[in-house]
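Here the complex is missing one protein chain, while the rest keep their positions.
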Amino acid sequence: TKNPVDWEQTQKNLQCHSLSTERRCSFSIGEKFQLDDVIEGQQFDRDILNAIFEVARGMEKVEKNSPESQILKGYIMATLFYEPSTRTRLSFESAMKRLGGEVLTTENAREFSSAAKGETLEDTIRTVEGYSDIIVMRHFESGAARKAAATASIPIINAGDGPGEHPTQDDIKDYLTSKGVKWSESTNLMEVASECDVVYQTRIQRERFGERVDLYEEARGKYIVDRKVLDVMQKHAVVMHPLPRLDEITVEVDSDPRAAYFRQAKNGLYIRMALLKLLLVGW
Amino acid sequence: TKNPVDWEQTQKNLQCHSLSTERRCSFSIGEKFQLDDVIEGQQFDRDILNAIFEVARGMEKVEKNSPESQILKGYIMATLFYEPSTRTRLSFESAMKRLGGEVLTTENAREFSSAAKGETLEDTIRTVEGYSDIIVMRHFESGAARKAAATASIPIINAGDGPGEHPTQDDIKDYLTSKGVKWSESTNLMEVASECDVVYQTRIQRERFGERVDLYEEARGKYIVDRKVLDVMQKHAVVMHPLPRLDEITVEVDSDPRAAYFRQAKNGLYIRMALLKLLLVGW
Partner (left out) sequence: TKNPVDWEQTQKNLQCHSLSTERRCSFSIGEKFQLDDVIEGQQFDRDILNAIFEVARGMEKVEKNSPESQILKGYIMATLFYEPSTRTRLSFESAMKRLGGEVLTTENAREFSSAAKGETLEDTIRTVEGYSDIIVMRHFESGAARKAAATASIPIINAGDGPGEHPTQDDIKDYLTSKGVKWSESTNLMEVASECDVVYQTRIQRERFGERVDLYEEARGKYIVDRKVLDVMQKHAVVMHPLPRLDEITVEVDSDPRAAYFRQAKNGLYIRMALLKLLLVGW
């Protein structure tokens, strides 16, 4: 594998921080393991996550024109996007095609529910499920993916619903805490950077500051990951970012081996390949 | 087959209502039967329709990765849409992919004829036919599909042209009448529902009422297919609808076995698979 550091790191981090987690196994290996839908991060316990990660690691090794590259041959994925998100869409479509599957693309699914056509999400899902084997959906309304999954007889993958687009910061915090990861807040980036294993940087959302552009500018200036931050970080630590980035990580960081954000995007592809496999043909 | 009722019903209905139809066969089975273009419903006589239905029935049984699922391998279909119609586009693209074919998608074909680029439909067709083996076209101008077919040396499928988008109600009436189906108009939905074999419900088009929202609301309220309508309908009858529906059929009808509109959408897929086969490789 080209970037073994990443997976190992991810696992090491999860393990060394975990306190005590329940050891109830949610499925038996050997037994048929198949996901029904992927609606939110919280639906996965650690066993399922480990299973997904294991399948994802296998996906890194899938070579062009190998039998593994054809396991989804004959399957059709529909990307039903009610708002454009090209990065996410391309990632899922690439994942599907790398496993031999076919794709139907819809970037203006809003047309279905537009004033003129005005049909319910449920009716749209019932129509599209007749044309495809799995639906990857992005919607502007919170809860839309769950509603779709309740209607559909084929698997639904939530590629973002609601204004937050992604689980919010608080959700992530709750989620990581529930998994035993230690979490602390700080206004001192340098201090934190020197201690932690993962610096997970995100975009500072201008829209949250409203009229107060001055406060936005101040916040932006304060939490930039640059050469100086790298200098205090531990050797084994990594900088992550969900992308796109603006200037919250400077380009001088890109060439450092601890800059993991582009590898992270690539790993996202393997995770999506794993999810598609688990949803369509099982373990 | 999963919904045998539908085809049988369709045929039974056609037969029991037909009075006397000419028995001139438009093609001989065994002989090569290949369609040239699909421009309008009226171009098909009963023999051709029966042939299409027979091929469509076969399409229901096409299984993933079977030899039949590859009969259009190597063929490329271009969807040339001058206005978006995601439902129609997905249906054709799914049909093509289920037979092993490839798709080139164009949802903003209007760009070709835009002020800036400004080329004639004929020139666009001559260009696109160089890149594909069949063109599925949707245009905003009545007669565009016929014009395209006259220019193209490859098959054209009309997926709607002109403001009506679909053959108008009058066309359908003329068409069915010419085939021997009895037709009557009524303002009493309950009476009609109790007698007929097929309730073909359509959207009441608000745009036809102009400013008279009151009349629109009145019309809407009067012709809703709901539980009470189902109660008077015959056991073997079916409710059809071209979709999308607004509230002219209530959701309580959906779970009744006589609700045929979602099956109808699925059957539309098989018909499209049949048309693609007949246009590209023949009977």
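Per-chain numbering from 1; labels A and B assigned in written order.
As a working rule, a residue touches a chain if its C-beta (ideal position, glycine included) is under 8 Å from a C-beta of that chain, and two chains touch if they have at least 3 such contacts.
Because the structure is a prediction, the values reported are computed rather than measured.
Only one of A:84, A:221 or A:257 touches the chain withheld from this view, namely A:84. Per the touch definition above, the residue from A:121, A:229 or A:269 contacting the chain not shown is A:269.
Interface note: of B:104, B:246 or B:271, the residue touching the hidden chain in the full complex is B:104.
Considering the complete assembly, chain A touches the hidden chain via residues 64-65, 69, 84, 86-87, 90-91, 93-94, 97-98, 105, 107, 243-246, 251, 262, 265-266, 269. By the touch rule set out above, chain B reaches the unshown chain at residues 73-76, 78, 102, 104-106, 108-109, 111-112, 117-119, 122-124, 126-128, 130-132.
Everything below uses one rule, namely that only the chains that are shown with their structure count from here on.
Distance between chain A and chain B, defined via averaged C-alpha coordinates, is recorded as 39 Å.
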